[in-house]
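A single protein chain has been omitted from the complex, and every remaining protein chain is retained in its original position.
In this document, chain identifiers A, B, C, D and E correspond to the written order of the chains, with residue numbering beginning at 1 in each.
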Amino acid sequence: MRAKAIYPGSFDPLTNGHLDLIERGAKIFDHLVVAILQNSEKAPPLFSVPERVEMLTEAIEGLGLDNVSVATFRGLLVEFATQQHARAILRGIRAISDYEYELQMALMNRRLAPGVETVFLMSAEKYSYLSSRLIKNVFELGGSVEGLVPQTVIHRLEARAAKR
Amino acid sequence: MRAKAIYPGSFDPLTNGHLDLIERGAKIFDHLVVAILQNSEKAPPLFSVPERVEMLTEAIEGLGLDNVSVATFRGLLVEFATQQHARAILRGIRAISDYEYELQMALMNRRLAPGVETVFLMSAEKYSYLSSRLIKNVFELGGSVEGLVPQTVIHRLEARAAKR
Amino acid sequence: MRAKAIYPGSFDPLTNGHLDLIERGAKIFDHLVVAILQNSEKAPPLFSVPERVEMLTEAIEGLGLDNVSVATFRGLLVEFATQQHARAILRGIRAISDYEYELQMALMNRRLAPGVETVFLMSAEKYSYLSSRLIKNVFELGGSVEGLVPQTVIHRLEARAAKR
Amino acid sequence: MRAKAIYPGSFDPLTNGHLDLIERGAKIFDHLVVAILQNSEKAPPLFSVPERVEMLTEAIEGLGLDNVSVATFRGLLVEFATQQHARAILRGIRAISDYEYELQMALMNRRLAPGVETVFLMSAEKYSYLSSRLIKNVFELGGSVEGLVPQTVIHRLEARAAKR
Amino acid sequence: MRAKAIYPGSFDPLTNGHLDLIERGAKIFDHLVVAILQNSEKAPPLFSVPERVEMLTEAIEGLGLDNVSVATFRGLLVEFATQQHARAILRGIRAISDYEYELQMALMNRRLAPGVETVFLMSAEKYSYLSSRLIKNVFELGGSVEGLVPQTVIHRLEARAAKR
Partner (left out) sequence: MRAKAIYPGSFDPLTNGHLDLIERGAKIFDHLVVAILQNSEKAPPLFSVPERVEMLTEAIEGLGLDNVSVATFRGLLVEFATQQHARAILRGIRAISDYEYELQMALMNRRLAPGVETVFLMSAEKYSYLSSRLIKNVFELGGSVEGLVPQTVIHRLEARAAKR
């Protein structure tokens, strides 16, 4: 069996920081599953789950990564990871506050599924301040997010803005 | 080519926290090289490099891990990693202050060798407070380190204490 | 007068981390009052205040601690502490982010009631990642919380799940 | 051209920590614009924007600072800063968690407007635990905020309390 | 048996931050032993251990605290605490970096002596930046430390400066 990893998230929307991490993860693991969480209790999303699958798929194809796939899941992440026979959960770390929350989740996940390891990678420092939420805020206030998200996201954000 | 990783350190001495991380890393990577840094400018070590190789080798054999080897290196870590055709550097993270230093080193290493990724794993929380330095301090003040380091380290520490 | 301390919280639900801290606090202080905050503006609680009093009382009795009592309060914590003639507020610290918030609250409380000291204890490292919120999330997603909360909480969570 | 800075915030309400920072900023910069953010998506404010302008204006006059003005803005902070020909955004830093968020915002702002620098000053340590939110909480629970906010804020808070 | 605590440190020299913590600890515990560590491997101390005992004794008498005593110890802190039948080790916390190191030591001490709890108190915020090392640096560079250390320390520092 070769090492497979899950990279979970909301990806609402996908940022260049996410893509950077997907590329890095694809070099370390035999197979990487980018998994969109569906049971988020957060506020209504900007993009629907099918839209997010589309944007991720397009962006990953654009990078020519053939060992990366896109999936969606509900419920506990570690259950999905176990069903997928994944050996690892991939998480990006940037800021310290991220890190704390990430460690807390990782310890809980380790307890729930001791066979699945959480693996942390750093995204490129030029993306260190990026988050989906910040992208949404800047876009809503009329700022440019060019260079911070892939072109497929730009197009959809512009389509949204045009409709308003 | 399959994914190979380097786990660098001083291992002076090896702790159960290190061993825990070696076990976790061995599940993620096809091959793991535990690499003892020789050009440390720190104070004189407690154990010589050959002693540290022996202790690591014994402890790894004790765990029955057949995809882990022990090596030593001088100079830049990323040069050693490149020579070894390693795709990743494995580092354990515990505390926040660790984390900061680790990120700083990882960013420098990424700049020096962009093809080698630094991968972070958490050791078990019961070892979260362990460090080689703390082991040395407690041992020097006459405290017990039973359960914190492998038996092979205990034996050698006791042999040292007997000689004094 | 002997030293009395207040251990405030929402305890929704009580976790083994809370219980661990109650045991530790009971050894340091002559009397410890576990105080459930009633004026929380958070989302509707999982358990009502009387249910939380019951679970805390059962769990504390189970530990055989005779210098610990359970109370509820509204309004400012330091006012309750002053009414109770408590000399200290007991708080658990785990993560750094906790710590920051805790220090901020402690400084404000010191300003409001200079005679009441905030005292920090660490819970056991095996509970370092536990929080009531995480327990609720895992339970809602169908994960097991066995070993993370006392049996009395398990029973009530199961009764809830059965009703759904 | 002389150096002008923007000090943005919600100021709901103004605290003595804010005032302390305004005084410090007024010594460093030729002109300081205290700018109230109007497009906050937060919960309904305690004080309306005109009330906040009034309180800020009164308090700044009370300090006799003639190079400080009060303004309001909507949308992106860096756009307002650019319109104002400001060379800097002034931010106070106290706790570590603040700091992280502040750095993230500052990096995004630098990307959106590279000519505007974010400048951090420390408020006095006696105000290190103060925040508008904490002031609101303490006031709502009946605690005294005397000495933590300027007299103009005290008067308005009391007027509110009388009306209830 | 009533609760006794050990407040360990180098106290080279004693600062007003230390004294503030001693006063706070004396209110929480029945008896507080201020314990000077003798086996520090640090650089040669500024004041000898007997001088430090004298300064601590004078300053504590000046505060009129009759449940505080001064002692010295060698070796493991937890062994000293156990010999003294202390139930707690008292530590001050200020900055985050302190905190991390303190937690690490506290976890190791808990492992070495599970019956001794580490208790954290905050010193007054006006002393939040004080450390013995900073006092020594400022004094050596000719700065005034008036108000940062007790008078007894000022006198001895001045006597030192006069001798040079």
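The rule is simple: a residue touches a chain if its C-beta (ideal position, glycine included) is under 8 Å from a C-beta of that chain, and two chains touch if they have at least 3 such contacts.
The structure presented is a predicted model; accordingly, all values stated were derived computationally and were not measured.
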Of the chains that are displayed, which are in contact with the missing one across the whole complex?
A, B, D, E
Answer key for B:L63, B:L107 or B:A124 versus the chain not shown reads B:L107
The one residue from D:V49, D:L63 or D:I93 touching the chain left out of view is D:I93
From the listed residues D:F29, D:F47 or D:F73, report the one that touches the chain absent from this view.
D:F29
Considering the whole complex, not just the chains shown, which residues of subunit D touch the missing one?
2-3, 24, 27-30, 87-88, 93, 96, 99-100, 103, 106-107, 110, 117-122, 125
Residue-wise, where is subunit E in contact with the chain that is not depicted?
95-97, 128-129, 131, 134, 138, 141-144, 148
Those residues of subunit B which, in the complete complex, touch the missing chain
39, 75-76, 78-79, 96-97, 100-101, 103-105, 107-108, 111-112
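Heads up, the rule we're going with is that only the chains that are shown with their structure count from here on.
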Touching both subunit B and subunit C, which chains are there?
A, E
Of all the chains shown, whose C-alpha centre falls nearest the centre of every protein C-alpha atom combined?
C
Taking all residue numbers used at the subunit A/subunit C interface, answer same if over half belong to both copies and different if under half do.
different
Using mean C-alpha positions as chain centres, tell me how far subunit D is from subunit E in Å, no decimals.
38
Any idea how many Å lie between the Cα centroids of subunit C and subunit E?
31
Whole-Å separation of chain centres (CA-atom averages), subunit A against subunit E:
48
Specify, in ascending order, the residues of subunit E that touch 2 or more different other chains.
96, 100, 103, 107, 125
